[in-house]
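Let's turn to chain A:
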Amino acid sequence: MILDIYSFSTLTGAIDKGLNSAMAPWLATLLEFVIVGVVFLIFYALLGLFLVYLERKVCAVIQNRIGPNRVGKWGLLQTIADLIKLLMKELIPIKNADGFLFNLAPFIVIIASFMAIAALPFAKGLQAMDFNIGIFYVMAVSSLGVIGILLAGWSSNSKYSLIGAMRSGAQIISYELSVGLSLLSIVILSGSMQLSTIVQSQADGWWIFKGHILAFISFVIFLIASTAETNRGPFDLAEAESELTAGFHTEYSGIKFAFFFLAEYMNMFIVAAIGATLFLGGWMPLHIGHWQEFNNIMDYIPSVVWFFGKTFFVIYLIMWFKWTFPRLRIDQLLNLEWKYLLPLSLINTVLIAFIALMGWYF
Partner candidate 1 sequence: MENTELMELITKVIPYGTVSQGSQYPEVIVPAGKLHDAAEQLRNLEGQPFDYLINMTAADFTDKFTVYYHMESTQAHNLVVLKADIADRDNAVVETVSDIWVTAEFFEREVFDLFGIRFKNHPDLRRLFLEDDYGFPLRKDFKDEVNIIELPN
Partner candidate 2 sequence: MNSVFKYFADIVSGVRSLCAGMRVTGKYFLSPGEIVTEQYPENRATLKMEDRFKGEVIMTHDENNQHNCNGCGICELNCPNGAIEIITKKEADETGKLVRSIDKHVYHLSMCTFCELCIKSCPSNALEWGQNFEHAVFDRSKLTKVLNQPGSTIKKKEAKS
């Protein structure tokens, strides 16, 4: 049903075949790893810069401003200029800081977010690793980042940083539950933890439509909880600019600060991509029932466009939250999780399991 002309499997297959015919299989596999790694590195850096630019533009328009518009056309090169500035800045050593952990922390944060990208299905046939426990892997890897944040706060030898890191720890441990439960509802519906299977299961309709109101509720819970997990406003207590100046990365400067900054935006991209994949059909085009003509037209849009369109829609939602709401207080943040989101998602999971059992979804 879905057109194969946009499938990347022909391209990747051709590369694989070519490499295998030219050299030994182990060397070909190794080279493929290197190629994938380099491609992801470039993708990671460019996407991170673009997301920073996007956020600045979105918040500017929300706030009746123009936003960056001086460097390059529409200010597109602004973040690259910022990156160059950050690269040239001095890395200030902190007296009495735990040097090893202090330098390690940004790398842990950035590696955690980098690893999660591997499992994302970007388009038809474009996925680095198709684990059979894909969701589980992404959840596990993305929550590694909190270790980096805790280390950063602890090793900075600064009171502001420590408070920010502790807040972040409490926050991420709590919200992991809701994220997990809301993702579980889709796992129940699709019957698989493999991301490619989940995407395939949405060929005739996205889960957010097929799963009635319940899937919508778990999507909302997922959005809230994952915003909290990525330390973004209104849950940016770990940074809490007006209270803790910059929270856990108060003492970082130069490229080490840029790592935290980049990781924050990439984490946002990852949760948005997961949300898009699970709830909004991933790279699947929008299909409505038996409107055959409409469905055919939709099929002509490449799958990679669908994936990024949906992901950026979710990213926009997250940005919209951030630039609208005041920040929560730490006890209210935990209240929200334990008193509201967790019971609701538990009930939701039970109900979803029930409708999945009865086959009451479309």
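What we mean here is this: contacts are C-beta pairs under 8 Å (C-beta built on N, C-alpha and C of every residue); 3 or more make two chains touch, one makes a residue touch a chain; residues count from 1.
How were these picked? Simply put, all candidates are chains of the complex that A comes from, given by their letters.
Here the structure is a predicted model, which is why all the values come from computation and not from measurement.
Every option in 1 or 2 comes from this complex, but the candidate touching chain A is 2. Those residues of chain A that touch candidate 2 in the complex are listed here as 58, 61-66, 69, 320-321, 323-325, 340, 344.
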